[in-house]
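Only one protein chain is missing; all other protein chains are in place.
Labels run A and B following the written order; every chain starts at residue 1.
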Amino acid sequence: MANVSFVMPNFVPAIPEMFVLGMACAILILDLFFSDKDRVVTYLLSVATLVGAAILTIALSTDTRELTFNGSFVRDPMGDVLKVFIYVVTAFTFIYSRRYLEARGLFKGEYFVLGLFGVLGMMVMVSAHNMLTLYMGLELLSLSMYAMVAFQRDSLKATEAAMKYFILGALASGMLLYGMSLIYGMSGSLDLAEIAAYVALNNTNVVLMLGLVFAIVGLAFKLGAVPFHMWVPDVYHGAPTSVTLYIGTAPKIAAFAMVMRLLVEGLGDLHHQWQDMLIVLAVLSIALGNVIAIAQTNIKRMLAYSTISHVGFILLGILAGTENGYSSAMFYVVVYTLMSLGGFAMIIMLSRAGFEADKLDDFKGLNDRSPWLALMMLVLMFSMAGVPPTVGFYAKLSVLQAVVQVELVWLAVYAVVFSVIGAFYYLRVVKVMYFDKPDDTTPLEASMAERIVISANSLAMLALGIFPAVLMQLMVIR
Amino acid sequence: MEKVYLSIVLAPLIGSIIAGVFGKQVGRAGAHWATIIGVAISCFLSAIVFNQIVINDGETFNGAVYTWLVSDGIRFEVGFLIDELTASMMMVVTFVSLMVHIYTIGYMKDDPGYQRFFCYISLFTFSMLMLVMANNFMQLFFGWEAVGLVSYLLIGFWYKKETAIYANLKAFLVNRVGDFGFLLGIAAVLMYFNSVDYADVFAAAPDMANLTVQIIPGLDWNVMTVICILLFIGAMGKSAQVPLHVWLPDSMEGPTPISALIHAATMVTAGIFMVARMSPMYELSTTALSVVLVIGAITALFMGFLGLVQNDIKRVVAYSTLSQLGYMTVALGASAYAAGVFHLMTHAFFKALLFLAAGSVIIAMHHEQDIRKMGGLKKYMPITYWCMLIGSLALIGTPGFSGFFSKDAIIMAVGESETPGATFAYLCVLLGVFVTALYSFRMFFLVFHGKERMDHHTKEHLHESPGVVTLPLVLLAIPSVFVGAIAVGPWLFGDYFGNAIYVAEQNDVLARIGEGYTGVMGFILHGFVTPVFWLAAGGVFAAWYLYMKRPDLPGKIKAQFGGIHRMLDNAYGADDFNDKVFAAGSRKAGSFLWKFGDVKGIDGFIVNGTAFGVGKVASMIRHLQTGYLYHYAFSMIIGLLLLVAGILIYA
Partner (left out) sequence: MELFIFYAFAAVMIGSALAVITVRNPVIAVLFLVLTFFTSAAIWMLMEAEFLALTLILVYVGAVMVLFLFVVMMLDINISVLREGFVKNLYVGIPVALIIVAELITVVGVKNFGFEKFAAPVPHGPDYSNTKEIGRVLYTDYVYAFELAAVVLLVAIIAAIALTMRRRPDSKYQDPAKQVLVQRKDRIRMVRMAAEKKKSD
């Protein structure tokens, strides 16, 4: 028998992951003992878990890069920043969701437990340094999300959305896996560093490129880039708004991390090839997202299409392939997440038992009903449209700068033209809020916690627009 | 030190936010305490900075606090440049602002917009500090626009008053003209220097001195001249120089503390400050200096004339402000920047004093502003009387008072100057002295001496204003008397400004005057033998003779020279001209463009056409989203197919 020696891996970098896993399991068991009226403890514990994870991540953060678990786990500054934003965004999501879930009888422990497992999946993706872990993290996240979308069992729309999401997701996963297997077949390794070493020597290998194409299809599906975007509007629309809030925000950060790990760290030397593909995806996403959003009357669908166009912008930053480009894309993805968090949250704030508030008409005359919330929504919409001095403007600017620096001026011009077209539908929301008379004058039920969080959320968009460097200096790639 | 600078700027901002956003919660007292404490902190820290930079001759600070963005290698920053010039301005701004804050408690006592008012004036202090402390053009522009905005808000503070709305619209429009020039100037700086940082620009300026540009083909213009004149157009708007002066008299529609703070002491001097700050650039262009000189001279004299026929107490002071701003501009044109800034400082004190004293009179008169309905107020309000007298004496340049030193220095500097147009300017400023004395004492005599012309009811209630009003008057009266004597030596003839102001060798008129300078007493004694003194004395005498001795004479003169009086009364018809030519003209052009360009062309074809087209496309593509799962999967497969095909063809 071969002598097997086993060295204990260094567990320290993975402490936040282990903490989240342990807490998720603990909450799962504890939840069994709570009756519905004590369910709030589950909710509080879940938020506390995220806070704890954030503290651990920040405490363990260093400027260096650490590999552990035999090279399949990496902890680096970029990962730490992304993880912290994932916790923050998810904690906000939970806080926003509470009243919405309670009003619909969905305030169950499973929602939070699945949410936490999803967070674990995202963390694994962010820290993956091996195609296998990358894939496992992705599946962990996806599986949680499929279940969450279907969570409202008696809603036909939600069930249909979950079904579509599941089948298309499986298809995309299959393609990603096929791509990974081709890459593995050529390079003989799953480790991203070893793949990178192989690619550096064989950057014209056509099989690798085929693997790359399949991998990109999988990534594009997760991000929701055209033409792999079809699930986005249906799922965003069909899912309960609190779940839309979850899947529309933090997983984008994880998807960005996955792109960074696989394309940039693993296949960085194929930059030339994937740049062209990403250009195609970005061009289609920006155009289609912005144009179709105009025709929407449902605000959740509208935000879904706006997501697609924002994804186009994120891709612009990545495809530039420079340090500048990556950090501006990272900046964009974080900013986008915060903006759409606020946008979807606003729908939740206006909703109440039996009423979804997801139509454009439901925002009519919001200024008369609650001037403060209308102002917050205005800031969010301005930020999404990229109006200075909101941070949305700076995010767009930095991405475009990165693109111009690599001499793709036409792409920048194109993106600007379409964001001007896109500004129309954001401003339409503002117009509806301020210049139309409300159809519905029921007092808003939003709780104090929600109001405080949404104010912090929107005002951050303004503050970061004035002081973008505060956020920008966190966006270090490597 | 950086933290101190930051605190100076932020303290008023925080006060403003408290008063503005939480006005309801903190109440009236909370609002004035928050803002006054904020400004007091600023004032105190400014004094420390002043002590360190000016008195102890400390290092000039020039550094960025925050980089807003970097575009194409050009850094847009928030930064501070703290040198002698800045420190002096900070001192003046925060001190006057503090006085005005305190005064406001009394003046606005019964106003429903109490908190809003405190919010605005504190915000103004913040903006003005940002402006003077800037170390780059971008921040300068930010401060410039911010003070403009607050000024706009404050002129229209009583927004239910028709005239106030008209006045703030006018101020807004006229300043737009100036700001357009200013913005073009900054754009030109950015274009030629590739930086917005003062230090970079000033260092590179001498190399650009002979560069020319063809804006109109075939006509070579000196780049530096173009930049300087464009920037000066901005200054003309803000500092109300002819022909962009029309907004300032109307701005008196705002509450009096504002007239004192913004439209006399600080904001309107932003233009003067800016030109002094840009001295390394102006010194490179004689043409630009000449333009500055002539515009300033015209403003100084002709705006003074208008003061003679005003009957509204605040408008008299307003025209006097215009005329004094002209004096400062003249000093800049003559390369006597130090004298200009010196006059700026002394003027800030005595003009704020005059305005606040006028305000005190207005309070006592129950918001009656017509001087023909006043008279004999001396015995009712002694403190106001003496303060007003000190202010007026300082204004007309009585030897020994602060205004004397600065004004005399300017007149001498102009006399020495060889910049084209200096002779004309010299005549203007000399004659201006007489006019200044005449209108100042006309107002003074009509208000405080002679017959009591107010109605019975008002008379019964006449009494001195409360302590919060008179205290700032007294505190402002002190520097109005003494600051000139204390500062004249180092400011004008010493090395006070260090490297903050640059004057070319051949233009250095102050140095030439300084050769004959023999100390403060010598300067005062010399003051008695110049024509300036006799002109001022003549003015006072004329005022006394016409309005005290022979009150029937003015009426006769008015009848005799009806045409001239009408012309002055209409302010040379500038408003009518603007209304008929610019306003009506642009309305006509506007409606023409609206009918043919906008409605048919842009709206009909471009906007609606595009919107229609995009909408059409959107609703068409929307049908791609069929809802069928297999369509979605198919679209993914097609996407994959095309990408693979692409890579195969490419490889």
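The rule is simple: a contact is a pair of C-beta atoms (placed from the backbone, for glycine too) under 8 Å apart; a residue touches a chain by one contact, two chains touch by 3 or more.
All of these numbers come straight from a predicted model, not from anything done at the bench.
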| item | value |
| --- | --- |
| Among A:T42, A:S72 or A:S419, residue touching the chain not depicted | A:S72 |
| Identified contact with the non-displayed chain, of A:M78, A:M122, A:I183 or A:L210 | A:L210 |
| Per the touch definition above, residue among B:V70, B:L624 or B:A645 touching the missing chain | B:A645 |
| Chain B residues touching the omitted chain (full complex) | 630, 634, 637-638, 640-641, 644-645, 648 |
| Interface residues of chain A (partner: the chain not displayed) | 1-2, 4, 6, 9, 21, 25, 28, 69-70, 72-73, 108, 110, 113-114, 117, 120, 124, 130, 132-133, 136-137, 139-140, 143-144, 146-147, 150-151, 153, 182, 185, 205-207, 210 |
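Throughout what follows, only the chains that are shown with their structure count from here on.
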| item | value |
| --- | --- |
| Inter-centroid spacing, chain B versus chain A (mean Cα positions, whole Å) | 50 |
| Touching residues (chain side chain B, partner chain A) in the complex | 66-69, 71, 611, 614-615, 617-619, 621-622, 625, 627, 629, 631-633, 635-636, 638-640, 643-644, 646-648, 650-651 |
| Chain A to chain B touching residues, read off their complex | 163-164, 167-168, 171-172, 175, 204, 206, 209-210, 212-214, 216-217, 220-221, 227-228, 230-231, 233-234, 273, 276-277, 280, 288, 291-296, 394, 397, 401, 421, 424, 466-469 |
